[in-house]
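Taken from a larger complex, these chains appear in their original positions, while the remainder are omitted.
As written, the chains take the letters A and B, and residue 1 is the first residue of each chain.
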Amino acid sequence: MIKVGIVGGTGYTGVELLRILAAHPEVDVRQITSRSEAGMAVADMYPNLRGHYDLRFSEPDVNTLAACDLVFFATPHGVAMRMAPELMARGVRVVDLSADFRLKDLEVWASWYGMAHESPDWAAKAVYGLPEVARKDIREAQLVANPGCYPTAVHLGFLPLLESGLIDPSRLIADGKSGASGAGRQAKVGTLHGEVGESFKAYGASGHRHLPEIRQGLVNAAAGQDVGVTFVPHLVPMIRGIEATLYSELRDPADFERLQGLYETRFKDEPFVDVMPFGSHPETRSVRGANTCRMALHRQGDSNTVIVSSVIDNLVKGAAGQAVQNMNIMFGFDEVLAINLPAMLP
Amino acid sequence: MIKVGIVGGTGYTGVELLRILAAHPEVDVRQITSRSEAGMAVADMYPNLRGHYDLRFSEPDVNTLAACDLVFFATPHGVAMRMAPELMARGVRVVDLSADFRLKDLEVWASWYGMAHESPDWAAKAVYGLPEVARKDIREAQLVANPGCYPTAVHLGFLPLLESGLIDPSRLIADGKSGASGAGRQAKVGTLHGEVGESFKAYGASGHRHLPEIRQGLVNAAAGQDVGVTFVPHLVPMIRGIEATLYSELRDPADFERLQGLYETRFKDEPFVDVMPFGSHPETRSVRGANTCRMALHRQGDSNTVIVSSVIDNLVKGAAGQAVQNMNIMFGFDEVLAINLPAMLP
């Protein structure tokens, strides 16, 4: 049984962490912080937690948090890089669900997040927590940078193609679609039901913060080759779910025959990646509430364009579920503990 | 560990049973039947179950089913009354999620379901499986008639008022609203997304099959007093969830002060009924995927109309979850086993 704290628990990522951890037999959630809601019972803000938690939101306090074995940061960017180092100096391990420690190039980070990075040492040491790529490093890490939602779906979908060198990495296209929970729980006109419902649109099409994170992961998978990737996110009138349709070109069309096997082999030991039969269409609802990334491959006629459709729940494999997966790895628990339930369909 | 069979597993109730039972440590699902889909892997129809079940749908076969300790019927009405008796004769216990054994007055049953009842003996013996009313009988029952979704929400909301005799039972109003999954998974124009989405309507306002079931339960709660109840269901453009707003008149307005305490006392030992503070507004999403019925009381000014808002997930406490709760009771398991997880919000 480990003691866990959550910093910044009022958003959708926070409540999802609590939902998942409620069933985790090795975790005792000791503290959940919120400056704005300090004193409020979490079950008053999130009635689905009534009967599951007696916790109240508290002011973030380093001394109290330092008593935890692990602290999750579910904060806006800029918070963890200021607050986590002091906790880590006192031995606490950290999984940061924000973007603070995801990018290795801190100039790129600064340009996308509009502030200088204040913890470059930890940024260098942080492990980018995609277990399918970095499981071994996660095990030992004191600081795990939990991947973004779109990057998780895109990285996993492109991995076998890039690692195998079968595609030309200079012109990759990732057309992403996300439910509205990805935009968080802040009061903004743009995510009102009256604005999002019954409509569909691209956003951030001229450049989105997840683009450099996507590129970094793809470059790593391509063993450092230069990667050209275009990423356009879209807003879907639903709450949860991301689908990414990925386009790339095989260097040799004859390799199409090997692709399905390549994917199945690459992920055969991965508990949270499910490669469907060739030509299938994964639905986001098939992973709703679950930590699974489900994907399938397609080809149109004799084209040498590889099409991959990859789906996740943005709040689970794209955030809180992957964070718990990382925690399980870090503390030597069964990796699937508390995150191995079927998705909720319908 | 008990052996369980499911007859008629291709509908939403069937997949929900499988989702819940996947995490039940005392249950081994041995068989799931479907005439139309025999041979198909359940995970091919319901991809959320990929990796959780290797089962295939099979033709319903009494001999195979007779090897089970418990069989759930998740069939259209008319099937269980024909098929369950033979299984029960061979010692199998049955939880019927259809309407076949819910009504004691078989003439009423026949008039609403359009056929004569073929198993009047079992209809008489069946226990109406609302645990909050009949827990003791359920424990011993061989046949449990699992309550309908609307009746569950309405019964629980009215129970304390009727049992206490504080209201006039002659003019009760239950205004019910349900997500579209309540209509099942059959191909019908009326439940297409293009017909249901972005629209709201009453249906069955001149009389719905759940009306006699509602009345029967209310009469029981009122200790046999005559009950006049009007029930109008409505279709909500969402998938899961029922809300029922219940209106009744206090005999003595002074009793308003006692109501909150009355409700809290009535349900204080019930693991799946949550009485919120007076004046709260339960949301269906706060019970999505959970076996909870959550309710709250309201009064407008000095009116003596009691308002109760009661919510459930129609597929869980309104169907599969309550069926598993009944199973847990019947077999002496912890009543909350596999159904004590928080709801999924958002």
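Convention: a residue touches a chain if its C-beta (ideal position, glycine included) is under 8 Å from a C-beta of that chain, and two chains touch if they have at least 3 such contacts.
Owing to the predicted nature of the structure, the values given are computational and were not obtained by experimental measurement.
The complete homomeric complex described by this structure file contains 4 copies, of which 2 appear in the displayed model.
What we mean here is this: only the chains that are shown with their structure count from here on.
Rotation angle relating subunit A to subunit B: 180°, from a CA superposition, given to the nearest 5. On the subunit B side of its complex with subunit A, the touching residues are 12, 15, 18-19, 22-23, 46-52, 181, 197-198, 239-240, 274, 276, 282-283, 285-290, 292, 294, 341-346.
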